[in-house]
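If you scroll down you'll find the structure; I have some questions about it.
The other protein chains are all here in position, but one chain of the complex has been omitted.
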Amino acid sequence: MNQTIEKIIQFRDERDWKQFHNPKDLAISLMLEAAELLENFQWKTSDEAIAKNMTNIEDELADVMIYAVLLADNLGIPIEQMILNKIEKNEAKYPVDRFKGSSRKYNEAE
Amino acid sequence: MNQTIEKIIQFRDERDWKQFHNPKDLAISLMLEAAELLENFQWKTSDEAIAKNMTNIEDELADVMIYAVLLADNLGIPIEQMILNKIEKNEAKYPVDRFKGSSRKYNEAE
Amino acid sequence: MNQTIEKIIQFRDERDWKQFHNPKDLAISLMLEAAELLENFQWKTSDEAIAKNMTNIEDELADVMIYAVLLADNLGIPIEQMILNKIEKNEAKYPVDRFKGSSRKYNEAE
Partner (left out) sequence: MNQTIEKIIQFRDERDWKQFHNPKDLAISLMLEAAELLENFQWKTSDEAIAKNMTNIEDELADVMIYAVLLADNLGIPIEQMILNKIEKNEAKYPVDRFKGSSRKYNEAE
């Protein structure tokens, strides 16, 4: 996976695109890719979307991850540490004994 | 990084949440996290957002990646291969010699 | 309805907020409100969302319309004419005889 992340950075640098990559527009781009991903599910059940749009779903999900990596790189955030920190916070918000098998949000009544 | 991905899956499975994770709602959730990330930049320049909201930016970017991993897992997509495939497509869309140092889209005139 | 639109502009002007309202951040804000609206449907069927979140759905849908009006005003676009123009384009894209009772997109095969 770390090699894949390096590939993403290399793709950007070969095109000299870092100069355009301000964090605000990267955050917009990430959002737009997430919307293109979601578009595959519009007016469809999950099963219909998978049957009809699987290749596009993979492509757009990849684009989401690519932009997420580019934004992390741009901000100088170490990705693994960032995710581990957030998992820790999520564990505090959603303790196993209170949320096992429940889909409610942490601030919704039991 | 592969261990981090396993941690994400483990977090889900300890709470028995896979039963709620249909791809359509995961794609919605990914979009919502991308919006929460972007909210940190609303009415702000990139520099102002970083100065004021850096911790929250890290948290929301982590949530984007976590949902991206969960959706890939749910759909049975191998993440690295998916990203490498997309980089290949992007290389065909944006050849270095035509797009180096240019911010235009592949379908915009030179 | 025209009085309601004036009320929206008046709300902004009483707070002297036009100075902050650049079109890019208004477009971001509109997107964020649409995400907050959609959040009411996350992990839920339409019926569950309506049963549980109707007041919030109304509030967020109102915010979407409010930002849409503010963006149109900011760009000097006459709202009615803008909508009528787009309906005309949509009529050309989706002629009744070919799309009556069909949910496919204009660029999808019949």
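Each chain gets a letter, A, B and C, in the order it is written, and its residues are counted from 1.
Basically, a residue touches a chain if its C-beta (ideal position, glycine included) is under 8 Å from a C-beta of that chain, and two chains touch if they have at least 3 such contacts.
None of the values given here were measured: they were computed from a predicted structure.
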**Fill in**
Going by the whole complex, the chain not shown touches A, B, C
**Item:** Residues belonging to subunit C that touch the chain removed from view
**Value:** 1-2, 4-5, 7-8, 11, 14-17, 19-20, 22-24, 27-28, 30-31, 33-35, 37-38, 40-41, 44-46, 49-50, 54, 57-59, 61-66, 68, 71-72, 75, 77, 79-80, 82-87, 89-91, 94, 96, 99-103
**Request:** Go through subunit B and note every residue touching the omitted chain.
**Result:** 28, 31, 43, 103
**Item:** Where the unshown chain meets subunit A, residue by residue
**Value:** 20, 25, 28-29, 31-32, 35-36, 38-39, 41-43
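Criterion: only the chains that are shown with their structure count from here on.
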**Request:** Could you give the separation in Å between the centres of subunit A and subunit B, each centre being the mean of its C-alpha atoms?
**Result:** 2
**Item:** Interchain centroid distance [CA atoms averaged], subunit A/subunit C, Å
**Value:** 25
**Where subunit B touches two or more other chains at once, by residue number** = 20, 28, 31, 35, 38, 41
